[in-house]
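All protein chains but one are shown in place.
Right, subunit A next:
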Amino acid sequence: MSDLFDDDEPGAGGNAPTVTISELSGAVKRAIEGGFGHVRVRAEVGRVSRPRSGHVYLDLKDDRAVLASIIWKGVASKLRTQPEEGMEVIVTGKLTTFAGQSRYQMVIESLAPAGVGALMAMLEKRRNALAAEGLFDAERKRALPFLPKVIGVVTSPSGAVIRDILHRLRDRFPREVLVWPVAVQGERCAAEVAAAIRGFNNLAPDGPIPRPDLLIVARGGGSLEDLWGFNEEIVVRAAADSQIPLISAVGHETDTTLIDFASDRRAPTPTAAAEIAVPVRAELRAALAALDERRIAGMARILRDRGDRVRAAARALPRAQTLVSDPRQRLDRAGDRLPTALGRMADRKRLALTQVAFDPARLVAHLAEPRAKLRNMSLGRAILKGLSDRQDRVKRAQLRPAGLIRMAEERRSLTTQQAQRLHRAGARILPDRARALTSLGRTLETLSYHEVLNRGFAVVHRGDELIKNPNALSAGDTLSITFADHKTTTARVEGQAASKPRAATKAPRPSSKDSGQGSLF
């Protein structure tokens, strides 16, 4: 080596062979891989990144140096403990280079926490942080239902845990159980457990899948690394956020994971979780039966007690005869004394009555005061005045029979006078009227055709018909001829109808009342 450096002085052209970067990088790679084919390193985990490829890139460091590291996907999924920033770890692997970036790095084949103390310290740190957020507060704890209808269990579908839980539930109180299968260790554990808790919470209360009213998150015992998933923040947060009361039962009694702080109740084992979840049906039956017996007995005692009191009260009641005998005696005595008392009472009142003389003067005196009062009131005065006026008028207008009689006498004499005057007038009028009648009768007589008859004329009738014209006669007619002094002769017309001369002689033209008679005069 010293020869090489001696020959190859700075600035001199030299005869050393020239190599490419790739050749050099390859040489370095071989040197490093050859020299550090298997190393075991204790370090603190720095920044961790997990790209979608599934490989894990992380920095391993101590206080002065950093070593870039990589965990290939296949290895990462098998790790019992996932690397986290700040974690003290012991890793094994080999060194290699990454020529593209002029880097050397470690390919990790196994990773384990650097002792339980280190892991516990980290756990404690995380617990404190979550507690500071209030996720573990007592106020967040929900009361477990006394008798859940549906129990949701988050655990591995294979293994003893779920069987233990179901067996214990069946022994105590068979319920409807929904199992949400999850990986209970390894890389997928935390994410699946958290998703299951949230999944149960997201079930609709009346959906096709019945929403549990109690959750159990369970896992059997294991190493701290095995249980690590239940320390993960997403699991703790899901448990703390659960609206459904949650029992955590992870590991054995001595194992404590962070989900135990966030759950509403921690069970030491999965079996214990089932015991916490449901009461024992047989015990409930017994308790119920005992209660019911007490109920019936209590009622019976009440009835017996009331009956006793009624009978006691009945005994204390006096006989009906006794109750009425005394009042009856009093009634009899009163009945005896009643007639005498009545008579005496009447006597006393009668005496009092005689002592009260009937004194009109006293009555008037009694009246004086109200009358004066009445007078003092204006209405009273007006009434009094009106009253006295009326009295005066009544006095003045007294009905006097003498006056009536006189009036009647006057009327009567007047009537008599009138009657006499009527009589006299009548007497005076009658002879006058008689004379006038006689005179008129005479006049009538002088005007009558009878006077004419007296002068020799006659009146011819055919039946009732007065014959004025002989032409109206026909042969065979029977005529009556009236002469003076009402003498009447019957005659018959002979020959041809109109024998004027005979007819004229025999039957002079009868007088008619108007012109005929007039012409006669």
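Quick note on the criterion: a contact is a pair of C-beta atoms (placed from the backbone, for glycine too) under 8 Å apart; a residue touches a chain by one contact, two chains touch by 3 or more; residues count from 1.
Quick note on the criterion: contacts and distances are computed from a predicted model.
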Point to revise | Options "RNA polymerase subunit sigma-70", "Exodeoxyribonuclease 7 small subunit", "NADH-quinone oxidoreductase" or "Succinate dehydrogenase hydrophobic membrane anchor subunit": UniProt name of the undisplayed chain | key: "Exodeoxyribonuclease 7 small subunit"
**Study point:** Chain not shown: contacting residue from A:I32, A:A112, A:L178 or A:I276
**Key:** A:L178
Check your understanding: Looking at A:E23, A:E109, A:E253 or A:D292, which makes contact with the chain not pictured?
Key -> A:D292
**Study point:** Sole residue of A:V28, A:L166, A:L224 or A:I276 that reaches the chain not shown, by the stated touch rule
**Key:** A:L166
**Study point:** Candidate in contact with the missing chain, chosen from A:R103, A:R140, A:R306 or A:R412
**Key:** A:R306
Practice item. Can you list, in ascending order, the subunit A residues touching the missing chain? Key: 145-147, 157, 162-163, 166, 169-170, 173-181, 195-196, 199-200, 202-203, 208-209, 281, 284-285, 287-288, 291-292, 294-299, 301-302, 305-306
